[in-house]
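Selected chains from the complex are presented in situ; the others are not included.
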Amino acid sequence: MDWSPMLISLRTASLSILITFFLGIFAARFVIGMKSDKAKIVIDGLLTMPLVLPPTVLGFFLLLIFGVKRPFGKILLDFLSIKIVFSWTATVLAAVVVSFPLMYRSSRGAFEQVDKTLIMAGRTLGMSERRIFWRVVMPSALPGVASGGVLAFARGLGEFGATAMIAGNIANKTRTLPLAIYSEVAAGNLEGAYGYVAVVLMISFFVLSLMNYFTIKGRKYANKDEEK
Amino acid sequence: ETDENKGSSVNEAEPAANETLLVAAAASLKICFEDELIPMFEEKYPNIKVDATYDSSGKLQTQIEEGADVDVFMSAAMKQMNALDEQELMVKESIVKLLENKVVLIVPKDSDKGITAFEEILKAETVAVGDPDSVPAGQYAKEIFENLGLWDDVSAKSSLGTNVTEVLNWISEGSADAGVVYSTDAASNKNVVIAAEAPEKSVSPVIYPVGIVKSSTKKDSSKLLIEFLKSNEALSVFEKYGFTSLK
Amino acid sequence: MSLLVSIKKYYKGFTLDADFETDEEYLGILGASGSGKSMTLKCIAGIETPDEGVIVLNGRVLFDSVNKINLSPQERNIGYLFQNYALFPNMTAEQNIGSGLKMTKKEKKIKANELIKSFHLEGLENKYPSQLSGGQQQRVALARIFAYEPDVLLLDEPFSALDTHLKDKLQTEVIDILKLYKGEVLMVTHSMDEVYRFCENIAFIDRGKTVLSGKTKELFAKPNLFAAARLTGCKNISKCNVLSNHQIYAVDWDFIFETEELVPENINYVGIREHSFQIADTADVKNTVVCKINKIVEEVFEYTIIVENMNQKIRNENSEMLFKVSKDEWNKRKNNKYLYLNVPDDSILMLN
């Protein structure tokens, strides 16, 4: 078995979850902070959109944005010498785009569940909104945010359609585990596919366990029993 | 059709510095490329490394249209190659019709529908073909059934696969009773059997053309690769995987 | 230090109409359950936004509906002790106390430790709120706003969850801390003793409206309003008719009081505190009620004697009067046949 898809996937999933995590949280915070309910609903619709499109189609749209012949892609290439299409960066881009809605939506729900009184308490104590967010809201919303993180990580790790479209399926470069699995299945090589499937499951299992572990630990204040 | 052969020489100089070529090849070529041809080529030209991306030809076409930095494109049908060529995205002279594949009718291994010919397709409850709008194998299927005057009936009971793999799996798992794929695909799956080969003249030849993308900056190396693919050595590998060489 | 509050806030079924001013002293806020005390404090702290009015602290406008000024809670620099504490569940006691401080970790720790001592929380530094008892939580919440040192302290029933001993101790200590503290203190409490002890000024809220404010002692002596009398613990209040400039007829008790003071015209109620009655030996003195004893309730140091005017003609559910007397005095009283209860002249509370 070729291990490069595993390494590529690991790198892609790690970087993309990092980006998605914060991006999703910021988006959620932004939307919650919006005054108008209508604007809220519209923005929410836009941010959830990537989820309803088949990833391949999403990838196609990404291609229309980042393709070197398209205005944006051209600017990136001409001024920053960044070429997205068929690069490793593109695998990250694809993973971020497809997993973003999961992170955004889950953390939004989690934040909305936090007791408003605590936020008020923070304000009357002179804590800055930023500090309140990170020290009060986030810890209380941890289970929901962690769920978002788990979902986003898993989705990013499993991303295939948009990746194939914008990053291609290049061995040692952009062939992530899902692409490798797909290729093996396509070639009728089920044993090979199973190997990769096992790897992807193991990774996700490992990461999910870690996340679960830390969430359970991080919420020890909610468990009334302290170890004796 | 052997225009470019004249100008090119097998002994053309290798690039001095290391170069990496990016080949975009139809998904059906993945195994023979990855397992045999690329290693062979790289051994022959140590300065040239070959990366390859595999997908359905239509998708590769889109990607090239959107400026993916592909050097060599090998499609599973002339349609995509021609489309790119018309947009002047290919080096016209470099395009070579390299291989031919056979369109076959397949059925699940233990099928009891008794389908033995394209004409008997309507015995099937469900038919699996590639989407004629985007999957080459589907276009050929449509062509055959149109010639047989059956297309309207067939398409009504058809599931249109987004790629050949899907079509193959549908049949091998018995979801569909019959379907149309390439003989190379049929060979890769033990759970399907070939019921019939496309009758002579019922379908235009399934040509796998290869060519150099115009925007390539490594045209010399690309030429070397195409020359290599045309070599007998390479063609015998292709034949091993069920293709017919067109030379 | 001066605070001016004049705000209105409208809810379905409830309107807050708070209107008072206070300078350089501690203000106690008294009001029945649900009368709008917490809401008033919340408006001042910036947690709730009034629908109209102004709030001015030391000349600085915190809120002004006309000029669309509404400072954020952070800008107001007002500490609010939430009635339900609002401790951060994810922080330990110590972290909670330090949460409002803007200093280095080390300084924070020192400051927090000081307050932990002041509020008798030693040994609980590293416990989370869910691991603390009700009273401990209340003390952490208190320590937290004291740490923050705001310009104004709003305390919403700050000692309600503490046992008597600790409450006494803490009250004395808080008074000491507050002496050093140069800010305004507004305190909501249901404990008369607390108000009396802490606050020179007092404001009464009745069904959302500030009905009375002034010096604590004066208002305890002369509450003037039915609501204020009740809130200051006056248990005996009867409807009354003014008979003349010096005579009031207490309807519920069927008794006529003669007053030295001129009776204001708009008087509707007469009140007598349960401690005001004096046991007399005869009924000859004016304002002495001949009583029938209905019930004697033993309390820790006193008896509450529930009595009724012996000569009562028309009885109603409000005819009984409560009279508190120390056990000693009760046992020492001579006349056991009749109970003559005299109401000293300055103990007749005339209310409207």
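Think of it as A, B and C in the order they're written, each chain with its own count starting at 1.
Note that in this section a contact is a pair of C-beta atoms (placed from the backbone, for glycine too) under 8 Å apart; a residue touches a chain by one contact, two chains touch by 3 or more.
Predicted model only: the values in this text are computed from it and were never measured.
Across the full complex in this structure file, the chain copy numbers come to A x2, B x1, C x2.
In this section, only the chains that are shown with their structure count from here on.
Taking the mean of all protein Cα atoms as the centre, the chain whose own Cα mean lies nearest is A. A centroid comparison over C-alpha atoms places C as the chain most distant from subunit A. Here the CA centre of subunit A is 55 Å from the CA centre of subunit C. Centre-to-centre spacing of subunit B and subunit C amounts to 89 Å, using the average Cα coordinate of each chain. Centre to centre, using the average C-alpha position, subunit A and subunit B are separated by 35 Å. Interface of subunit C with subunit A (complex): residues 45-47, 72-74, 76-80, 82, 84, 86-91, 99-100, 102, 127-131, 144-145, 148, 150. Here subunit B touches subunit A in the complex through residues 22, 24, 27, 30-31, 34, 51-55, 59, 62-63, 66-70, 163-165, 168-169, 188-190, going by the rule given at the top.
Subunit A contributes residues 56, 60, 63-64, 67-70, 73, 83, 85-86, 164-165, 168-174, 183, 185-189 to its touches with subunit B in the complex.
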